[in-house]
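Below is the structure I would like to discuss, written out as structure tokens.
Just one protein chain is left out here, and the rest sit where they should.
Chain IDs A, B and C follow the sequence of writing; residue 1 opens each chain.
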Amino acid sequence: MYTDITAREELATLVVTGPDRPGLASTVTSLIASHEGNIVSLDQHTTNPAGGDFFQRVVFHRPGLAAAAPDIRSDLEATLKPYSMSSYFRQQRVLKRMPILVSKSAHCLVDLLWRHRRGELPVTIPLVISNHTAVADDVRSFGIPFFHVPSHGPDKAEAECRLLEILKGNADFIVLARYMQILSEPFLEELDVPVINIHHSFLPAFIGAAPYRKAKERGVKLVGATSHYVTKDLDEGPIIEQNVTRVDHTMSAADMQAKGAYVEREVLSRAVKLHAEDRVIRHGNQTVVFD
Amino acid sequence: MYTDITAREELATLVVTGPDRPGLASTVTSLIASHEGNIVSLDQHTTNPAGGDFFQRVVFHRPGLAAAAPDIRSDLEATLKPYSMSSYFRQQRVLKRMPILVSKSAHCLVDLLWRHRRGELPVTIPLVISNHTAVADDVRSFGIPFFHVPSHGPDKAEAECRLLEILKGNADFIVLARYMQILSEPFLEELDVPVINIHHSFLPAFIGAAPYRKAKERGVKLVGATSHYVTKDLDEGPIIEQNVTRVDHTMSAADMQAKGAYVEREVLSRAVKLHAEDRVIRHGNQTVVFD
Amino acid sequence: MYTDITAREELATLVVTGPDRPGLASTVTSLIASHEGNIVSLDQHTTNPAGGDFFQRVVFHRPGLAAAAPDIRSDLEATLKPYSMSSYFRQQRVLKRMPILVSKSAHCLVDLLWRHRRGELPVTIPLVISNHTAVADDVRSFGIPFFHVPSHGPDKAEAECRLLEILKGNADFIVLARYMQILSEPFLEELDVPVINIHHSFLPAFIGAAPYRKAKERGVKLVGATSHYVTKDLDEGPIIEQNVTRVDHTMSAADMQAKGAYVEREVLSRAVKLHAEDRVIRHGNQTVVFD
Partner (left out) sequence: MYTDITAREELATLVVTGPDRPGLASTVTSLIASHEGNIVSLDQHTTNPAGGDFFQRVVFHRPGLAAAAPDIRSDLEATLKPYSMSSYFRQQRVLKRMPILVSKSAHCLVDLLWRHRRGELPVTIPLVISNHTAVADDVRSFGIPFFHVPSHGPDKAEAECRLLEILKGNADFIVLARYMQILSEPFLEELDVPVINIHHSFLPAFIGAAPYRKAKERGVKLVGATSHYVTKDLDEGPIIEQNVTRVDHTMSAADMQAKGAYVEREVLSRAVKLHAEDRVIRHGNQTVVFD
């Protein structure tokens, strides 16, 4: 993976999924060729060439893409429909809108804002929401709107209602950059966009609260972080990216947390970039990642 | 860590543990100096300088060590007793005896035998025991005795009885190099030496059987291995060493197992070397590792 | 990468390279579809979609492959010729023949033999040659012929002549698993198959002899290993794979060498597997690696 080689203006990303059958690669690449597209990169995966699932990501260059896009899209749908295939088509110049939710810890948030400012994340960040005010100044110093949505007590209904008012229609996906609140199932359904979380452990180890304290108690020699899609089951969603760092007996749980923070920010930033570039395809509770 | 710089003949390793109090480092190092020892390496750790636990490992060089050892040992005990400290003293020329138990998979076993033959593990390997015969030729090609102790059915009493006959008195510690049998609590008590296991996952994730299959199902992006001391609670003993390797969506559970095998052998070999060199000190269910 | 999902018997690997132009992916995949092949995996890379170089590796499944192979091959050549493209086609059941050359150090050699015996390297190992006899027993214990070809003094002509007698016609590629002799340019030309070397440093750091001693003198904090194709320029050929491991001030050059040996064996084994599976394409003095 990495930066695409040509200007984004005339590049399209196409993701095709569905039941595998002979000739799919040929069908898709021929369609792109017939629309004068030149393939820049192509990844595909099959769980089983005989009756498994097929996943394909293609990036192609097409002069005058903006004008041709509707035709390409409808041709794709017509072509793939008989095979029960799904397709996702995106012009790369149209950036995904990525609001960020955060609590008090700024390390993941700032890394995202920083990478975004350096031009490394192909998204727009329309706003940041927090249930605290600790990060307000950091966010506004990047020129991004900040919203404070407090979340008191066990009843989250009011807070979630306010979140929906802000987010609904303004997000292509949402990032929880250490947002220490559980989102309800009705809220997630109503939101209806992918939500990416960073959990501060190497899942499935240390699910739930206080993973660094649990890691210290268990005496592990590595701590990690996991970025995953949020589902109704806490810390159980499809994993996008994970990494670890070494710890030892001299470190307290607080030391592990301090060191682990640097893995968290790196793992989340990487997961966000992968998702923003349409490199992650959900497959049941797993992911196909074309990096 | 790594190879010691002088010949092993006149080197001693000393491990001191107990409640921390001011002056302990001075007490131990002065005692060594008074016995004409020259310190080669010194590591120490305290969980809390005010009332915590103290751990120290010292390697020192002493001409004529073999003759002086009894005096040094008794002086140590007399000096440390008033402080409720424990000490462990070993001449490095006296290698620990390390029998290995294994089932069918040879990758961890062969790596240990291989490193031992290269002179990298300061142990003797008096024998290898397996509940299968698959590795017999491998073991004997290294000039090491092989014993076949089958373990049929749920009742392990007969097999454990036979194991005890072979191992009792012939082991300073025991390595389970992928020995796929659970050892009973009475057996471990009767054996009464440390037992080091390699578990084929990054504990505490995927405890128990079939961790690679579980890892595939959960869709993790790293698989790992954990070497730990065996206790009566399966996969719950103090961890000595862990490591991980990257996996992706193209890999089946069998592929993960094939790749993970190389992490297993590296983690176990490293844990064995650390233990053989008295670099691992148990502390409750955790370990202090001076590497 | 990793193990292919279906039996090797009816799988073919196709590598296509040449000047990039629109429609290449479609041309190749359509040809495979027309021959009733079902694509199992597909990787491609272009240095620049406008006038750059195109690289593609396709694995496809085709019932009755052995019978159909000549037709597919000639169709490929006829189809690609007008575009100045090169193609390499191989039935996966036909394993590459991989003789190994080695001097005294057995660590890389044994790791290759071991992985091969475990069925992880899709090659045959027809023979091992050494300019010493230290590894003869190891080699023969794996049931592989061993040849001793001494190489005395500065004139290597006689030794190289003997090597050619043994290797010519019996190798699809050759591995130097710590073979501490420089091969002459005429010898390499006469041999005319790829030669893979393992260099015991992170190239281009520490080219030439005694890299661990140089690493110690420079005080680096990581040492590494590099596997590359051999060219007439020592340690300058296209790099296939590299990795590193951490060292510190306590380690002598000999300690670094002992620890580095485990990186060497892992890097060489990985490079060999990549090459054996046709995942490495030379591109000038660089490589495209589809892993």
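In the analysis below, a contact is a pair of C-beta atoms (placed from the backbone, for glycine too) under 8 Å apart; a residue touches a chain by one contact, two chains touch by 3 or more.
All figures in this text were calculated on a predicted structure; none of them were measured in a lab.
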Sole contact to the chain not displayed, among C:136, C:164 or C:244: C:244
Chain not shown, touching residues in chain A: 1-3, 5, 41, 107, 110, 114, 118, 120, 141, 250-252, 254-255, 258-259, 262, 266
Residue ranges of chain C at the interface with the undisplayed chain: 45, 202-206, 217-222, 224, 238-244, 248-250, 283, 285-289
Contacts of chain B with the absent chain, listed as residue ranges: 5-6, 20-26, 29-30, 32-33, 36-50, 61
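To be clear about the criterion, only the chains that are shown with their structure count from here on.
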Overlap residues in chain B, where contacts from two or more other chains coincide: 250
